[in-house]
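Apart from one protein chain that is not included, each protein chain of the complex appears where it belongs.
Entry: chain A
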Amino acid sequence: MGTSLDIKIKRANKVYHAGEVLSGVVVISGKDSIQHQGVSLTVEGSVNLQLSAKSVGVFEAFYNSVKPIQIINSTIEMVKPGKFPSGKTEIPFEFPLHVKGNKVLYETYHGVFVNIQYTLRCDMRRSLLAKDLTKTCEFIVHSAPQKGKLTPSPVDFTITPETLQNVKERALLPKFLIRGHLNSTNCVITQPLTGELVVESSEAAIKSIELQLVRVETCGCAEGYARDATEIQNIQIADGDVCRSLSVPIYMVFPRLFTCPTLETTNFKVEFEVNIVVLLHADHLITENFPLKLCRM
């Protein structure tokens, strides 16, 4: 390896908020001195929308029409063409995170059909003989904490064969009674989802109880929209036939990057839901759905 280019962002967790200054150093190192045509630094941020295969058929008009929405894109020239001495050179930089116009720095989110991503790219242009060097590095944007206090919205639930919809033959179902509550469906993204679940009775042995975190992504515009729900993660909270009448904790940490505060814009929406999935022996699958509202405090 002759020459290497690296970006070191100052904050270890790489998290920045709108209005803050993104700072760090570009590290250039090489055994020999390095001739170059200038080093530039670019901040890019965009929302990538993609349509699911199943939506494509219905809304063919959308195909290819969904262009990335650019949030931020600016470049600064760090070093004029010249020469770096041999060894390690560190060039500090500061980048104020300001957006133009009425654009908003949405929070970083890695989804399936919606992706909000911010990158910092450093380019070193070099003469014809040597290849240009590029280094890309993702940084993370968190939206500003919500003002005011979050009002908790606890939900109690009871699941019995009777409460179920979508059942073909109710009579064939084994009897069961599952009670529980979620402490709040308004969730702070940094705090876990908590609650309790009690299997009061169940004729059939329980195989597993799981919490399924689901993202609901909507892409659309005036002409129509595509709405897709996909699983982010599935967390088992009970394995096997649990003790009756003993509460099992509901506890799930929201994964970073894959979740963000519930987001609603004119072009797309990102929402989250949680399913409580009870698997009985004989492969009965019972699901109870709870929409969540995530926010950052």
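We adopt the following convention: contacts are C-beta pairs under 8 Å (C-beta built on N, C-alpha and C of every residue); 3 or more make two chains touch, one makes a residue touch a chain; residues count from 1.
Here is the rule we use: contacts and distances are computed from a predicted model.
A.B. asks: Which one, "Carboxypeptidase E", "VPS35 endosomal protein-sorting factor-like", "Transmembrane and coiled-coil domain-containing protein 6 isoform X3" or "Cytochrome c oxidase subunit 3", is the UniProt name for the chain you do not see?
C.D. replies: "VPS35 endosomal protein-sorting factor-like"
A.B. asks: Which of A:A12, A:L128 or A:A171 sits in contact with the chain that's absent?
C.D. replies: Going through A:A12, A:L128 or A:A171 one by one, A:A12 is the residue touching the chain not shown.
A.B. asks: Based on the whole complex, identify which of A:R179, A:R227, A:R256 or A:K269 touches the chain you can't see.
C.D. replies: Within the whole complex, the residue contacting the unshown chain is A:R256.
A.B. asks: If the hidden chain were put back, which of A:I72, A:V242 or A:L294 would touch it?
C.D. replies: Hidden-chain contact among the options goes to A:V242.
A.B. asks: Kindly note down the residues of chain A that lie in touch with the hidden chain.
C.D. replies: Residue positions of chain A that touch the missing chain: 1, 4, 11-13, 136-137, 206, 209, 233-243, 246-249, 251-253, 255-256.
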